[in-house]
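A single protein chain has been omitted; all remaining protein chains appear in their positions.
What follows is chain A.
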Amino acid sequence: MSDPIFLRPLTAPDADRGEAVEFGPDKALALDCGRTLTNWRLAYKTYGKLNAARSNAILICHALTGDQFVASAHPVTGKPGWWETMVGPGKPVDTDRFFVIGSNVLGGCMGSSGPASTDPATGKPYGLDFPLITIRDMVRAQTFLIDHLGIDRLMCVMGGSMGGMQALQWTVSHPERVVAAMPIACAARHSAQNIAFHEVGRQAIMADPEWHGGAYYEHGTQPSKGLAVARMAAHITYLSEPALQRKFGRNLQNAGGISFAFAPDFQVESYLHHQGSAFVDRFDANSYLYITRATDYFDIAADYGGVLAEAFRGCKTRFCLISFTSDWLYPTFENKRIAHALNAAAANVSFVEIESDRGHDAFLLNEPQMFATVRGFITAAAASEGVAG
């Protein structure tokens, strides 16, 4: 165990950094691309206490640009944990009852091995020498962490968006280790539209001269403009048209009217600029390339002759899928496709679609129906496993 190393300075020297595990050659990580990481690390943060039977662990998988700080302040930005409404004492994922593990993904930039980490072979940051990773690799890495924590079976694996993809992958790769799974607002594969938006983001980063072919660390710079544009484009896909309209409409920045120039006239423009610049302050551009690529490669059915149901054959995990009506990034029909495949595999599945006009990001927001669903499902799953309440 060691202190995670972050790219950016902490808000305070004593900020809670969580933990990181370092894995050596005896815990080499064989990746889908054919390469193997022999010295690698995974950063995580835990909440609550593991019970004596080690049966109350819940793994929370984060989305594209999330991190392990699920329910406590982010040590770099100082902002509250990204799912504090969901996870905490007395919350739907109750840390008074459950041992909650937030795991940073492989390829991330919050203390886990990724393109910004030092390549032990060269002593320099990997940059594009870091191997391409997949969602399956992320899950593979998490199994080492779960082993390290001495946990055999997870009471639940859950997450939204890319976190939901990891939860699904867990049930496919390690069904015997997952009692219950809650993939929220996700899909079993990336659609052409998903890939298209990601490619816009990647091209924006790579078109920035400060990117230097991915070796910007050595130039003491970063492709901030490209990364900000990538974030701005992606952020639009996280919202819905009605929510944008309601929040901003055509409202102007200045009471004086339009400027007949290209500085932000509209409030929606400055909002996006703010999203872009805040993101650059906490995220690594190469990590963004690697992680978006991992989600683009995600297609569970592809490993099973194109038949999604085959991936879940014999799976004993209890599933609860949640989608949101206005999510056009991972729309209800993609979530329902998973529910249908689980039905066809005669798996135990619940599926809830929640009425919300806040788009994909609804899973991060205050959605009482989602909280009620999560609480009910987890309580029932815990009771089935005899986890004391």
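Definition applied: contacts are C-beta pairs under 8 Å (C-beta built on N, C-alpha and C of every residue); 3 or more make two chains touch, one makes a residue touch a chain; residues count from 1.
One rule holds for everything that comes next: contacts and distances are computed from a predicted model.
Taken from the listed names "EF-P lysine aminoacylase GenX", "Methionine biosynthesis protein MetW", "Oligopeptide transport system permease protein" or "NADH dehydrogenase", the protein name that UniProt assigns to the chain not shown is "Methionine biosynthesis protein MetW". One of A:11, A:85, A:203 or A:343 touches the chain omitted from the figure, and that residue is A:343.
For chain A, the residues in touch with the chain missing from this view are 318, 320, 336, 339-340, 343-346, 348-355, 369, 372-373, 375-377, 379-381, 383.
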